[in-house]
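Pasting a structure below so you can have a look.
Removed: one protein chain of the complex. Kept in place: all other protein chains.
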Amino acid sequence: MHPAPSVILFTVLSGLGFGFLALLGWGVVIPQGVQAFLVWGIGYGLAVGGLSASAFHLGNPQRALLAFSQWRSSWLSREAWASVITLILLAPVALSDWLGLGWPRGIGMAGAVMCGVTVLATSMIYAQIKAVPRWHHWVTPLLFLSFACSGGAILAGEARLAVLLSVGLAVVLWLGFFFGDRQFAARGASMESATGLGAIGRVAVFELPHTGGNYLLREMIFVVGRKHAMKLRMIAILAAAFGPTAVFVLLPMHVVTVLLAVALHLLGAFAARWLFFAEAEHVVGLYYGKR
Amino acid sequence: MTMLPGATEKRLGLVVDLDTCVGCQACVTACKGWNDQGYGVALSDQNPYGAEPSGVFLYRVHSYAVQPVDGLAQTINFPRSCLHCEDAPCVTVCPTGASYKRVEDGIVLVNESACIGCGLCAWACPYGAREMDQDAGVMKKCTLCVDRIYNENLPEEDREPACVRTCPTNARHFGDFADPDSKVSKLVAARGGYDLMPEMGTRPTNKYLPPRVKDRRAEASLLAPLLDIEAKGFAGWLDRVLGKI
Partner (left out) sequence: TKLFVMFGVAEDHDSNPIKIGLGKLKARGARVIGVNPIRTGYNAVADDWLGITPGTDGLLILSLIHCLLEAGRVDLTYLARFTNAPLLVVEDGPEKGMIAKNAESQPFVIDRRTGAPAPWDGKGVEPDLGAVYGGNRTVFQHMAERYLAAEYAPEAVAGRTGIAAQRIRELAAELARVAFDEAIELAQPWVDFRGNQHETMPGRPVSFHAMRGISAHSNGFQTARALHLLQIVLGTVEVPGGYRMKPPYPKPMEAHPTPHFVTAPGKPLSGPHLGYVRGPENLALKEDGSPARIDKAFTWENPFSAHGMMHMVIPNAHAGDPYKIDTLFLYMANMSWNSSMNSGAVMAMLTDKGADGEYVIPRIIYSDAYASEMVAYADLILPDTTYLERHDCISLLDRPISEPDAAGDSIRWPVVEADRDVRGFQSVLLDLGARLGLAPMVKEDGSPKFRDYADYIQNHIRRPGVGPLIGFRGPKGDLEGRGEANPEQIAAYIENGGFYQAHVPAEAAFYKPWNAAYQDWAVATSFYETPQPYLFSIWSEPMRRFQAAAEGVGFVQPPDHLRARLRQAMDPLPVWYAPFGDEVEGYPLHALTQRPMDMYHSWGSQNAWLRQIRGKNFLYLPTKVWQAGGFAEGDYARVTSPNGVIVVPAAHMAALNENTVWTWNAIGKRKAAWALDEAAPEAVEGFLLNHLISELLPPKGDGHRYSNSDPVTGQAAWFDLRVKVENAGRRLASEPAFPAVSRVVPQGDKR
């Protein structure tokens, strides 16, 4: 799949944002006053910023409201609802923290749960696609949730939690690569099944249907070199998970420490998300003899 | 609505005969020609005369090399368009309801005025049957020529999809799969029509007819010489041949 920058940005930032908001909502961190304004602002900023980045990806963003209509069948629609509900639920908590109103935290906990639901919905947009076998696996939601949680904790500077979740993230990333690499074969799709010509013999492309480019080739068929991918996998695991862990273990707690950890985590997250798309092979590539 | 209708009254679709398609691409341009000025926005092209031309087509014809275990390699031309699946994943993923499957005939369509161009349906389709229009930012796909098949302004014989009407070899057939007596149902039964990528669970309506067995050895026994020409000479052969008149 084409690793579109807008989508990578959207999923990484909004995931981070919702993870962070969840911690705030749950009350793991309870900021106060101006600090609260800033911290909640960061959370909202990431979540909303990420969402709007995804609009760059749309052909007709002016009709985006229609995306709320199909919640009964569409994960994208559910994600839209979930994110809006989450942001609304958390608003009073943020207000309370900022203005020191001391409202009860119950609604914040509900919001925190909704953060998880939102990230889950985002991940299901990918995980539901059977045509991309690498995504179509339970490890995909786990990966998204894991990123959100660990990212949130890192950003919150909750060192112990962050280290714990980061190690978890490393495991999930590894699991993702492990299962992902086996999914295409497990799905059973091949040029033979795509064409139905396997009964005659081995199928290969003689001529492509067009020598010019098209949407399918641009959007769904992206071939990434194996060596390149292996390098990026290392970077993803090291930077996203072990980097922040090391930073929190080795350096004293300080804003700079947190920023460093966040930066490393984001670097790894972008690499991981780039790979999430770039390594995902759509079965339509079979028709083009390209995987 | 992007919920799929449980069952549709008719199941309209195409049969593609891989034994007959010569790969002439006539259907590809006929499809683009009709749909360029029919249902929805025109099918745009980018840099049509430039160094990297590109554009939307609803339909493509591939060509494959198939190598039997022992036997001569074959070339098989392979038309590919929307299969109007019964379990169409492209429909259920759509957040806006733009993508839908019609209850009355099972045609899968995009309501372009509701499409936000998110591209998710194209991801969901295993068959590459959807292409986004770069100019209009909406998803385009085969409409089964819904604006031809019911169009009373067209002469009767033109009320079938443009690709079917155009195909000079008759490698494409249009009809109702819900009717066991329709031409398409009979063809599928007689020739072993099959689904593409059944493992995707899409239950395509369109069916493909496999190429007939090729390069069979002739069953007839070889011709026997009339007589031993070397021994009997040409004259002997001539007598023998003409004696037969």
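All chains are identified by letter, namely A and B, in their written order; residue positions are counted from 1 within each chain.
Rule of thumb we're sticking to: a residue touches a chain if its C-beta (ideal position, glycine included) is under 8 Å from a C-beta of that chain, and two chains touch if they have at least 3 such contacts.
Worth saying up front: this structure is predicted, and the values here are computed from it rather than measured.
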Over the full complex, note down every shown chain the hidden chain is touching. A, B
Consider the whole complex, including the chain that is not shown, and state which of B:45, B:86 or B:195 touches that chain. B:45
Of the residues in chain B, which ones touch the absent chain? 17, 19-26, 28-29, 32, 45, 47-55, 57, 63, 65, 67, 72-77, 167-171, 211-212, 214-218, 220-226, 229, 234, 237-242, 244-245
Per the touch rule stated above, chain A touches the missing chain via residues 204, 206, 209-212, 214
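As a working rule, only the chains that are shown with their structure count from here on.
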Mean-CA-position distance for chain B and chain A (Å): 38
Chain A residues within the chain B interface of the complex: 1, 57-61, 63-64, 66-70, 72-77, 80, 125, 128-132, 187-189, 191, 193-197, 199-210, 212-216, 219-220, 282-284, 287-288
What does chain B use to touch chain A in their complex? 1-4, 18, 28, 52-57, 60-69, 71, 74-76, 78, 80, 89, 91-98, 114-120, 122-128, 131-134, 136-139, 194-201, 208, 210-211
